[in-house]
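Just one protein chain is left out here, and the rest sit where they should.
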Amino acid sequence: MQPLIEVRNLRYRYEDGTEALKGVDFRLDPGESVALLGANGSGKTTFAMHLNGLLGAEGGDGRGSVAVCGMPVEKRNLAAIRRKIGMVFQDSDSQLFMPTVLEDVAFGPLNLGLDPEAAAERARTALHRVGMDGAAARAPYHLSAGEKRRVAIAGILAMDPEILVLDEPTTFLDPPARRSLAELLHNLPQAKILVTHDISFARSICTRAVFFQNGAVAATGSIGDVVDQFGWGFTPAKNDSGR
Amino acid sequence: MDVLAAPAVIGIARQAQRRFDDARAPLLGVMGAFVFAAQMINFPAGVGTSAHLLGGALLAMTLGAPAATVVMTAIIAIQALVFQDGGVLVMGANILNMAVVGVWAGYLPFRFAGATRWRNAAIFSGGALSVLVSAVCAMAELRLSGLPLKTLAVSAVVFLISAPVEGAITLGVVKALEAIQPGFVRQPEPGRGLHASMLAIGLAAVFLAAVGVLFSSTAPDGIEKLGLVSGTSERVKVLPATPFSGYEASFFASPWVRKASAGLAGLALIYGACLAIGRVAAARKRRA
Partner (left out) sequence: MHRGDPRVKVLNLLVFLVTLATAHRDLLPIAGALGGLLCCAIVWSRLPLTGALGRAAVVLPFSLAFAGVCWIAGDPTRGIHLAVKSYLSALAVLLVVSTTPLPALLGGLEAMGAPRFLLMVAQFLYRYLFVISEEAQHMAKAAQSRGATAAGMMGRSARFRAAAGALAVLFARSYGRAAEIHRAMLARGFQGHIETLAALHFRRADLALVIAGSLGPVALRLAVERFS
């Protein structure tokens, strides 16, 4: 079975010289859901941006390799790769940049070359998938955080990807919105990568976790094991008076 | 004031000629939103007053002058259309004054002296000039449409105060920006000065013509005296009435109109020159 994503020895340096990724290996199989955990600045988002070529598409020696659905991530494959991987970013406002919801969700299909009517149809189907049918004519500014997140996901689904990458998807969501997002993701068949701090959310969706530390993978395994290994769970310390 | 729509159209057409990449549209739009939002941050400007950033010079020094022109135009349009602030009828004139003339007046000092010892002075004068030059042009346009100089003097005082304030704010923000990330502020290239020099000359000419238009009628000169004596002024009353019917007759009876038309012709020539320069520059850019 060919893996959906295969990363070997990925290295990356920022402009100022600091090493952001120090030889990361990673693999994603069809239908899998993986959580990327780790402290801020540990390299998880930098890693995620290599998967669809936002970083690292210029290639170069000694940088390692990233392959998506068998295609190496380089300039000539970017259009095809971005069709396979859909990425939802942390700030929904920066992602929903068109004046209306429908136009925004249709942005992807239009870029794929569909004509306006087919693109609008795809957009409507995607909105239905995420339960936001009535929002088509609304302005993104007026949506709640949870609604924006759903529309952003619809925008990705409209491109019919095989892999979903979500960067901190539960930011700004209240508990009910978190729950409905978890349900939605549960019902989507695509393979998923979740970059998150939200352990309980990750637990409900992902089968496996990869823990990043200082630009390298420190551990992989089940979520429970990884969390315990690194003390990533939260238990407030009790004070002496026993309250 | 509807006569002013024509130069504004020329101004907009010039922008359209610069083929901007679609990918830059979000950046320019977001920075336009920034300028709007920046109005909420108050700067202390003297006894109990506060001022806010107007933005033309700052945009030019960070995004480049052509991009700054487009952003300012979008700002003026949104302000007039969506917020009904700024008047739709004078939108064309505002665009010309602030987005075209004001931006370039704000950029050129920086362009010439931004890499020298005089950098701070250049940034300050950029901000101040962007206000001053666009104000002078606005007042000249008002003068051309018949407004007496006395009434303009009041607004002149306002502009004379806000010009150095804008200069100070622009300088303050540029310095603060450089502390955050030096890359934000452009480094003006010292070479290839031809394009910029011609623009500077053109702009100075526009400015002088505008000042000339403003002050030309305050002192009666020889021609006027001659006209009064030989009755030419009576004949002048009849001639221009036909093409410009609808304007108050008294405006055209004054000998001032002769000087004003000379000033207008001069301005038109300079706009034409700027247009030609713009075309040449765009053609060079395309070939490069």
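Lettered A and B in written order, each chain numbered from 1.
Following the convention adopted for this analysis, contacts are C-beta pairs under 8 Å (C-beta built on N, C-alpha and C of every residue); 3 or more make two chains touch, one makes a residue touch a chain.
It should be emphasised that the depicted structure is a prediction, and the values quoted were computed from it without experimental measurement.
Checked against the full complex, the one of A:9, A:111, A:144 or A:229 touching the unshown chain is A:111.
Residue-level contact of chain A with the missing chain is found at 49, 52, 54, 79, 82-83, 86-87, 89, 91, 93-95, 97-100, 102-103, 106-108, 110-112, 116, 119-120, 137, 140-141, 155-156, 159.
Take chain B: the residues that touch the chain left off the picture are 1-2, 12-13, 15-16, 20-23, 25-34, 36-38, 40-44, 53, 62, 70-71, 73-75, 77-78, 80-85, 87-89, 146-148, 150-151, 154, 168-169, 172-173, 175-177, 179-181, 184, 246-248.
The rule we apply is simple: only the chains that are shown with their structure count from here on.
Inter-chain centre distance (chain A to chain B, centres taken as mean C-alpha positions): 47 Å.
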